[in-house]
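Each remark here refers to the structure printed beneath this line.
A protein chain is absent from this complex, but the other protein chains hold their places.
Coming up: chain A.
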């Protein structure tokens, strides 16, 4: 069984798992835990059109807490997740204070891959395109 909100967003199994809201002590386990957190924040952000995260308000974001099991990710752990997202290219801090960041549902690397694949499919390799052509052109109607 998965819990679904009205918007049809499917929470992963970890979201119902109380220890998911505690950063695990073992490095290997923590790595898979952070993988899951990053994937969750990105997909939740995409689903809810969230493109910016403010660190001071992050604790109130629905993605970081599950009231049905009375668990929420502590502020310092949220910071760890955000830093991890930044490392993976899914978050860009607006300044050195690291108080706000842009959330990218696709990292620049992923966008690069997407664009390259599109370019290959539409024979645009080694030619020059404007951003308009890429995002609005005839070749992109179905992308």
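By definition in this document, a contact is a pair of C-beta atoms (placed from the backbone, for glycine too) under 8 Å apart; a residue touches a chain by one contact, two chains touch by 3 or more; residues count from 1.
One rule holds in what follows: contacts and distances are computed from a predicted model.
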Tell me the UniProt name of the left-out chain, picking from "Vacuolar-sorting protein SNF8", "Protein phosphatase 2, regulatory subunit A, beta b", "Autophagy protein 5" or "Septin-type G domain-containing protein". "Vacuolar-sorting protein SNF8"
From A:32, A:51 or A:117, residue that would touch the chain that is not displayed: A:32
If the missing chain were put back, which residues of chain A would it touch? 1-2, 12-14, 16-22, 24-26, 28-29, 32, 70-72
